[in-house]
Every structure is written in structure tokens, then in C-alpha cells.
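All protein chains but one are shown in place.
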Amino acid sequence: MWIFGALGGLATTLVVGSKAIGKGKASGQGLLTETELCKGLPLIPIKKLVFGGHELRRGSLLQSAREIHEQTGTIPYPLLNALKADLDKTSKEIKAGTAINAGRSIQKLAERVPKKPLSMKSELARLQRDIKSFMQRNRLTRCVCVNLTSTEPQLKLTSTHQSAEALSKAIAGDKRSTLRPSTLYALAAAKLGLPFIHFTPSNAAFIPAVIEEFEAQAVPYMGCDGKTGETLVKSALAPMFKYRNLKVLTWQGYNILGDRDGVILADAENKRAKLESKDGLLSKILGYPLHTHVGIDYVPSLNDLKTAWDFIHFQGFLDYKMSLQFTWQGCDAILAAPIVLDMIRLAELAQRRGESGPMRHLSCFFKRPQGVDDHDLHRQWHLLTEYVKQARS
Amino acid sequence: MWIFGALGGLATTLVVGSKAIGKGKASGQGLLTETELCKGLPLIPIKKLVFGGHELRRGSLLQSAREIHEQTGTIPYPLLNALKADLDKTSKEIKAGTAINAGRSIQKLAERVPKKPLSMKSELARLQRDIKSFMQRNRLTRCVCVNLTSTEPQLKLTSTHQSAEALSKAIAGDKRSTLRPSTLYALAAAKLGLPFIHFTPSNAAFIPAVIEEFEAQAVPYMGCDGKTGETLVKSALAPMFKYRNLKVLTWQGYNILGDRDGVILADAENKRAKLESKDGLLSKILGYPLHTHVGIDYVPSLNDLKTAWDFIHFQGFLDYKMSLQFTWQGCDAILAAPIVLDMIRLAELAQRRGESGPMRHLSCFFKRPQGVDDHDLHRQWHLLTEYVKQARS
Amino acid sequence: MWIFGALGGLATTLVVGSKAIGKGKASGQGLLTETELCKGLPLIPIKKLVFGGHELRRGSLLQSAREIHEQTGTIPYPLLNALKADLDKTSKEIKAGTAINAGRSIQKLAERVPKKPLSMKSELARLQRDIKSFMQRNRLTRCVCVNLTSTEPQLKLTSTHQSAEALSKAIAGDKRSTLRPSTLYALAAAKLGLPFIHFTPSNAAFIPAVIEEFEAQAVPYMGCDGKTGETLVKSALAPMFKYRNLKVLTWQGYNILGDRDGVILADAENKRAKLESKDGLLSKILGYPLHTHVGIDYVPSLNDLKTAWDFIHFQGFLDYKMSLQFTWQGCDAILAAPIVLDMIRLAELAQRRGESGPMRHLSCFFKRPQGVDDHDLHRQWHLLTEYVKQARS
Partner (left out) sequence: MWIFGALGGLATTLVVGSKAIGKGKASGQGLLTETELCKGLPLIPIKKLVFGGHELRRGSLLQSAREIHEQTGTIPYPLLNALKADLDKTSKEIKAGTAINAGRSIQKLAERVPKKPLSMKSELARLQRDIKSFMQRNRLTRCVCVNLTSTEPQLKLTSTHQSAEALSKAIAGDKRSTLRPSTLYALAAAKLGLPFIHFTPSNAAFIPAVIEEFEAQAVPYMGCDGKTGETLVKSALAPMFKYRNLKVLTWQGYNILGDRDGVILADAENKRAKLESKDGLLSKILGYPLHTHVGIDYVPSLNDLKTAWDFIHFQGFLDYKMSLQFTWQGCDAILAAPIVLDMIRLAELAQRRGESGPMRHLSCFFKRPQGVDDHDLHRQWHLLTEYVKQARS
């Protein structure tokens, strides 16, 4: 598999976890593809997975894993030793990413980019070359691409983004402000005919022009914005209020987190993209407009241990008001890594089965699932179980 | 409809609410039978409902409503005036309940009982007579019975409880320790061929001998233990952990509440019955044993504003531990009254449609639903929507 | 006493409460001046207090009290009837306030202002006249003024605000952008030689020019920004971390509230004033800089039932990180009214005792106490108990 954003906390946890599971040094906890549900599905074994990727920052997977161990302890010390060789080998498969029009916050972090700036066309070609040579070197016939880069500022959509042809022209004309790195990453995957998982909220990947390319290549794809924490709980809890005709008056959500993710979301222009993803689903589940608020604040001391407080004010019989509040304390990378791994395996299977288009059965993993307008977690789960039933038979 | 426990907070809220809705003085918030879901179902209109019941304590509905207004404000002051006549009229339909073998906590509250103790056989006959004369007086052809009495101490089941015949003999022999008031109430309903909703956790109502009677009369029935607060949230949230293969290590739940309910649950023998209802569903939803605890403590200052804190400790990828905690602050009567009202209307419909046996489509309203072993709230909800779809056509 | 902002929720609760206590219809709960602490102090009896004030909105105390009853139930229904005559009488003592340069949010609410705009000089004279005629009409020899108006936008301080003389000139020249209503209210009190309690965060009242006037008149005064909720808890809890050398890394505070207060604080320019008050005290108590954040969001469904969630991340032995979080659910007016009443009585006493300048012994009631730089609640409390001891002897 190929990871855009290959040295981030999530990517590092993903690679470390996969290698550890492959060597029998970690359990499959957190992985759906290792449960009863997926028994009998002809999935690729975890230990056969090979990793490479693009990345903007310098460093290695081992360094990144060490940093994580020190900050949150989520990667245990013994794994650092046991996996040294594997991590060093994978680190060699990490190539320079692209930072074209990535916005000030991300560009500030970009240390590993081509020395002299390339034209967009050359960048796109280079990205494709990197992936192809990775596949050849490792003798891979299939490769799933996953976008795990930081949230980019919203891209303002124009007619240029509406067709593959118009976008092609803009790239040929090197109009650098018309797209973001996510656009190039998605395009690279599409043009190579590789499945693509868009795990971030950035809106620049699944623009109509790119979707057109995926459809033309008949490739399966899915996104966007992984649902791992507060929003996951929201989509599990909100239906309960509907089941009882309890009117939700207010749903306030406050997220605090540290880490690079926190730094980048502290930038208002990147935060906006994230918030749009998080805020819309309640009125869709409940069927009426309500007062909602989603805050994200940067709290460096938390590192990746994201904490969220939600306050839900609701009205019942005789219009009496009551409340529910919850505090979620989870590690983002630990929650996201296994579902990325699950999706890689399921996307690989989908391609092998000749499927294409949005993988609707993966909607339960996303805040804004492509091709699915239902945000009720339980009904999304139903889509997955139905798919598995059918894929097994 | 006929209410066992007709002056409790829940019954009072139910009657006040029904009368207020009937007169257009309250919205239908909290009622499923007033939502889109039930549109087109030929349900009995709320304003046509007539109420009577059995009760152990003295007093009137107006007094009880006033007390509730002062304690929690859930019944607004203006309704006290507007509904005075209705409440006084309904209060006249309240007859002395039975306290035979009800346990010390409940017996302490029993002020309204026959002056000289009757034999069990005579008590049972008296209860039936009360209901029949209520129906005649009000010219009712159908009547749904609901048990809203306080939680009784667990009844130890023996062979006497296994068949209608054995139970009949015990009653004839006046063996007063072999049953509880709930047994008599359920039997009275069954023998009259009336639908019965068992809303409390008491295990003495749905013993095999009583079920046999309901089946013989081909009457619809359902219970037991209404799911209104912490357990409702539990059954909505627990599936989420399964969807992500997050292993729940611990689920601690602490409930605090005041009121008569709180007093009676402070008595260890009554509490046990309640806790069995609340504690079992997690391992059934999750599919594995886990460390759980449910506490209930009496906090007089809260009155009926039940507060619950749940702490959920779970393990994800790389066996990392994370947590979710929630605080639920709800008024029990406000949460329970509308679902009792919904069930009365749906039970009346079921009888009219010639249905009998456990009303499985009402399982989402109960902690221990008769005839349904699935505790996943979302799948229980599915049973209801399927039923409505079919009943509508 | 004279209240600027006489129809707000706080003022209404204050007047209703005082009248109710005066008539023996409410307990003195919440009042320090009714506890053992103040036994023996020659305080003015509550029933002797007479109220009047300035206000921008139309309406009456009875209407405002009714609205509060319906929204939060904090004023019980029976009091509305019992106090009708008193409230009507007091409502007659409410005069048009001033909205000169009050900022857009407040000006939007201003319905009760002089028909044709007066010059600043005339406004100031009018305000003084209103208070004097109130005192004469009610034969009062002393009158404490309290500012309970909504938070104004920050006033940018210039040399005009540094001396009474400069300010006088600005007023004479009708330079309307150089001051806010709070400046005029404070000046009116100062010029009349009346004690002044500044309960709001607005920075325009205690500018050097106004302080000069208070000192010239030898009047006691105190402020600003009443400490009633989250900040109160903060100043009680923060010392604990110091006592144990637990390093507070982060203190995030999120406040949600409805009501007019919420509406006005939703306006960024008014919120800024509030936040400055709330955010500074932690580093002063702890003695080192730390990561803090205070959010205030408008949640209409809460009305005056302010809810706050604070998350405190701290580091202990071996630099291990731990956390404390709290949720505060209080009614702002209920928390503020008794301390305003306490301060009125203590200010009246202070003037009677011939004291002048900042009433430092009242520092425990304020977020930014005049003349006291210590924000440790416990040491502020010590100032009060020492004062009382001395005043009693």
C-alpha cells in the first residue's frame, strides 16, 4: 500500500501495528477484518502488506515511532527494538511529497520537497513514477493508496474542477492555485488505476474532475474524513433521541488535542474544512435543524490524546428539558490506524472482485461518506454487514 | 386504561400529560405515536383515553401533581389549575391496591388497603371486580392494564410458579408467600382478557403460570422494566464498540436518584431485582464477558431527577486503553410517561388487530423484553419500524 | 439602592428575592450577611431596602419575573402573586437609561431612552437627577449604586481617561466616542457621593478619571466583574495544585449560556471584555505562565442556566500527566443576586463607618478586584473575615 503522509502519527502507528501483528507481537484488537464478521472473506494477510509513501517532513519511521512512545506511550518500548529493521526498510520507501498550494501551515512543515520547484505536470508525473517504481521493486500487482496528510485549507471550487478535461488544462498551464496536494495525490492514484482511500477532510481530492478519472479507470475509492472519535459517538447516539421523539435543542461539542494535527487545525483556514465535516450530520440523522457547535482547540500538552466534551440539551414530555454530556478520551492514531488497515484490505478485495466506484459499504468509517447520505452509524454498519455477507458467498 | 400504582410520579405525569395533550395544552413531544413513524396507524386518539387504577397510598392525582410541581417543576403550574376537574374525576376511579407479601419497604407505604385482610382468592376477585366495574361505568369495550408499581423484592421461583394449575392451588390455599402483588395484578388482567404492560423490574408478574394464563386468553402482553435512562444510553452506545472491535474492559454505571423510587431501591432486597435487569445486556450486545457494575444510590435532594455517571474503559489497537464517560441527567417520569402512553395505544391496536402473545415490536422500550434476546437498541428499533410498516398496510 | 440595568434577570432576581425575604417568604440561603459570620454587624435590614434604577428596555419587574419563572423556574410561581404590588411599585422607580456609545448589541435592545438624544452633559445631569429625586421621594439618606448592565465593548483608553479634568472637557465637548454608559453611571454615583459597586466586566467605569472622582468624594467603591461561576471554582481549585507542586500544563474552560447575557457575549467585541477578566487569574495564583483558554458560547436553550466544562491537565512526580475536569451547572442570577445584596449592605455599612476607597474586603466577589492583586479565593476570604472581625469590635 502507498501512504500519502507516510511519517505522520497515524501512518507510523499503522505501519508499526501492521508489522507487529505480522510478527505475532501484537493482537488484532481494533481490526474488524480480524473478527468473526470477516471470517471467510479472502482478504490479503496483514503480514503480506508492503508499505511506501510520500511525505513532506524529514525523519524516519523509527524516529517518529520513538517520539510517539515518549509522548503518549501508545507504541510500547519493546516494539521499537523488535521492529527496527522493518521500520528502517520501510523508511527507504518514503519519497518527497508535494506542497504545491498546500497553505501556509503545511508549507511551514515541508522539509522534504524537490529542490527546485517542478511544474504541476512534472510533479504529477513524479508522484506516479514513485508509486510505480515502488510496485515494481516490490513486485506488487495491486496497491491501495491512502491519503493521511494533514487537513488542507478549503479549496474554492470553480468550473475548472468540474471536468477532467478542464483540470488537465489547468495542470498543463501550471495554474498552481487551482488545486491542492490532495488533488495531485488522488489524480496520481486514479491515473494509475489504483484504489484510493481519502481519510482526511480536505475537499480538494474528491472534486468532480478527479471522480471522473476514477470512474473512467473503473477503480474503487472512498472517503472522506475518517470518523474516529467525537463524531463516531455522535452518530451512534443521535438515533437514540429520534427513537424516543426527544427533541435535541442543542448539541455542543468541544474537541481539544495537541500534536501536528492540533497545530494545523489551530489555523483557522484549515479548521474550517474540518468543522464542515463534523457539524452537518446531526440534522441529517435527526431530521430537523438544531443548535449545534463544534469547537477544536489546540492543547499541546495532550499530544495525540484527543479529548472531547459534548453537551446535549434535549426536550421530552411536557417540553421538559434534560441533558446528556459525555467526555471522550481517545488516541486518534490508535483509533484511526486499524480502520485504515481494514479499509486497505477491503479495498484490495474490492478491486480483486472487479468492483468500482464509491465503496458505500465503508460509509461507517467516514464523516462525509461518498455516495451515502445516511449518517446513522447503525444503518451504515448494516451496509457493511450486508456487503460482507454477499462477498462471502 | 387501568394503572397499577395509579398515584406514583410516573402515573401522575402520564395522566396529567394525556389530559393536557387531549385539551391542546401540551405538545406531543416524547411520543412516538405522534411522529411521522406512526402516521396512518389507526391508533386510539389520546383524548379518548379514560384512566383508573389501583393504588396503595392515600391522596389524589391533584395532590401528587402539586408535589411534583414543587419538587422538580416538570408539571408546570398552569396545568394544575387547568386540569383540576379532570384530575379530580380520575382520582375517583382509583381503588385500594393489594400489599400481600409486597416486602417491608412497600408495605410501609401501604395506607389504602382493605380494612380487614382478605384471602388471596378474594383479593384477586376484588381486583378484577374493580377493573370490570370501571369498564362498565365508562362504557369501555377495551382496556389496557399497566403495572407501574414500585420494584418488589425478588420472588424465589419454585414449582408452584411453573403452571397455572399449581398457582391456582396456592391461591386457593392462601399461601401468601408464594406470590407478590405484581402476580395478582397480572393475573387479574389475564383472567379478564386484557392486554398487560409490565413496566417494572419485579420478577413476580411474568412467571410461567401467569404467562400460561395470558396465552390461554390469547391476549397481547409485554415487559419488563422500562428502559428510560442509563440503560437506554448503554444499549445505544454499546454496539459502537462492537462496530470498531474496541474491547470494552469495564463499564461502571452509577445511578443516583431520590423520590419513592429511590427510597425503595435503597432497600437491598428491592435493589437486587433492579440491578439484574440493568446489568445483563452489555455482554449480550458485545458478545463477551466484561467487568461491569451498576450502582443505585438514594439521594433525596434529587427527587425524580435521576443522574447517572458511566465510565467505560476500552482497549483498541496495540491494546491501548482509552475511555468514554457520560453523565445522564433526566427526569424518570418525564422519560417513562410517553413510552407508556405509546405502548397503551399500540397494545390497544394489537388487541383490535387480534394479535396475542409477547409484543416483540415493543422490545426497544424494555430492559428485559419478553421473547426478544437482542438488546441492541438499533435492532430493537428495527423490529418496531417493521411492525408499523406491516400494520399500516 | 439604585440599580443600573434594573430589569435584567439579575436585577429582577435581586429585587424579588429581597422583597420575598423581607416578607418572610424566602430563606436567606446564599446570603453571607445572614450567616454566623456577620452576626453582630450593624447591617441595614433587608426589608428596609428600597429599589430604583435605570434601564434601557421597556417592561416591568413583574413581566421580567414571569419570564424568568417560565424559562428556568428559579422564581417560584407563588412569589409572582405574593409580590405583585411590591414589584409594581418598584417598577415605577425605573427610569430611562443611557445608550450613548454602548455598542451595536446593546443599542439594539435600547427601547427606553430619551426621545431626542441629549448631549452627554445633559445625560449625566439627568441620571443624577433621577437618583436624587428617588432618594428624596423615598426619604433616603444613603443610597448604594450598583452597575448590573450588560457587558459593553472594551473602551480604548487614551489620555482623556487619565484625569477628571480631561474627562470633564470631553463631556463638555460632547465627544460621544470617548466613553460608555458605564462611565456615565459611575460618574453620576461619584458626583452624588454614593457608594458604587461595579458588577460587570466593562472597563469603562473604573478609568483613572472616574476613580479620581470617587477618591475626591471619599466614597467607598468596588468592582469589577462578579465572580459567580466557573471563575469562582477556578480560584478555589487552583491553589490546590500549588500546594502539591503539581504543574498545571493546561486549563481549558468552556462556558455555554443563553439569555440576553449570552446574546450580547456572542458579539465578539463584547466577549473580549469578558474573557480578559476570566483568563488572567490562573497564572497569578500559580506563579507561572500556562496554556489557558476560556470560551463562551451562546446556547439559547439554556437560558440563564450557565454550564461550564473545565479540563485541567497537570503534571506530577516523574513528570506524569493527569487530569481533573469539572462541569458546573448554575443559574447566574441566582448565584449573583445574593452577593450583590451582601455587597449593598456592606457598602452601606462602610459609608456609615466613614470608609472610602476600594473595598478590598469584597475582593472575593470579583474577577478583577480593585486594589487587590491576589486571586486566591481563600486569601480573599481571609480579607473579608478579618474586616468583619474588626468592624464588629
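Think of it as A, B and C in the order they're written, each chain with its own count starting at 1.
The definition used in the following text is that a residue touches a chain if its C-beta (ideal position, glycine included) is under 8 Å from a C-beta of that chain, and two chains touch if they have at least 3 such contacts.
Note that the coordinates shown come from a computational prediction; the quantities given were computed from them, not determined experimentally.
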Touch criterion as defined above, residue of C:144, C:296 or C:339 at the omitted chain: C:339
Given C:66, C:126, C:142 or C:247, the one touching the chain that is not displayed: C:247
Residue ranges of subunit B at the interface with the undisplayed chain: 249-250, 252, 254, 256, 291, 293, 295, 297, 299-302, 307, 309, 311, 313, 315, 321, 325, 327
Where the missing chain touches subunit C, by residue: 13, 16-17, 20, 26-32, 34-35, 74-76, 79, 232-233, 236-237, 239-240, 243-247, 315-320, 322-331, 334-335, 337-339, 364, 377-378, 381
Subunit A residues touching the omitted chain (full complex): 73, 77, 327
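FYI, only the chains that are shown with their structure count from here on.
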Cα-superposition angle relating the copies subunit B and subunit A, to nearest 5°: 180
Between subunit A and subunit C, centroid-to-centroid distance (C-alpha), Å: 49
Between subunit A and subunit B, centroid-to-centroid distance (C-alpha), Å: 45
Contacts with two or more other chains, residues of subunit C listed in rising order: 327
